[in-house]
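I have a structure I would like to understand better, so I am pasting it below and will then ask my questions one at a time.
All protein chains of the complex are present and in place, except for one that has been dropped.
Our next item is subunit A:
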């Protein structure tokens, strides 16, 4: 009731919001420009399929405090870059029975991985929906003869950071029509399913209540453009599926596993809600 109305008004007059809600600013009025040379779009009109749900889409960066936002503005201050550098080092290291490195097939990471984060997840040649982690492991096991990395293992997260950075400033570019449509529809259904004993859906928090506080947490739209993110709380990198797992757990629900078909479907749908925004590659979160 009042909430919905107040948010619609706030969204329409984002600047005024600061005056009308002095205690709780809706979100930051700020521009992201990493290292001063990579401007990133963090606000955009919502995609057509979101009509009636959202008018504009916002990066999670806008909902963070001044100090977290500042850390993401400069790679020297962004703790995730240490992990990204480890990933970049590993890019050139040969591994497995074939004695090959990523670079042997893909060349420089700056060239070979440009735009890859922006189009994830997408269908593979066999018509399966794969996330970045699946593609990385496919290269490791099928082309390098190396062992697969765990979804949330250190080397995997480091590599996904290194790859995400190569898409900075590129618009979200996920394919949701054609053969991808059935996966997208399933992800959408999940997004609106009220899970757990608390009976909350993703939409309960990230569509109906972004801008509001749930205890100390300032709710964002739950966008993926900052991922993988560095979380100050765990002093480490958090993958997309790990974030999903935590959010579903917080509804007092039985969660799903990182890498599961369900989470890949959900990832496609949530990624598509960010259409219009640009990839940040290494966000900083509390």
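Throughout what follows, a contact is a pair of C-beta atoms (placed from the backbone, for glycine too) under 8 Å apart; a residue touches a chain by one contact, two chains touch by 3 or more; residues count from 1.
FYI, contacts and distances are computed from a predicted model.
Chain not shown in the complex: UniProt lists it as "Cytochrome c domain-containing protein", one of "Molybdopterin binding aldehyde oxidase and xanthine dehydrogenase", "3-isopropylmalate dehydratase large subunit", "Cytochrome c domain-containing protein" or "Multisubunit sodium/proton antiporter MrpB subunit".
Screening A:83, A:149, A:195 or A:230 against the full complex identifies A:195 as the residue touching the chain left out.
From the options A:69, A:140, A:186 or A:245, the residue with contact to the chain not on display is A:245.
Taking the complete complex into account, A:255 is the one of A:42, A:137, A:225 or A:255 that touches the chain left out. By the touch definition given at the top, subunit A reaches the unshown chain through residues 1-3, 24, 193-200, 204-205, 208-209, 212-216, 219, 245, 248-255.
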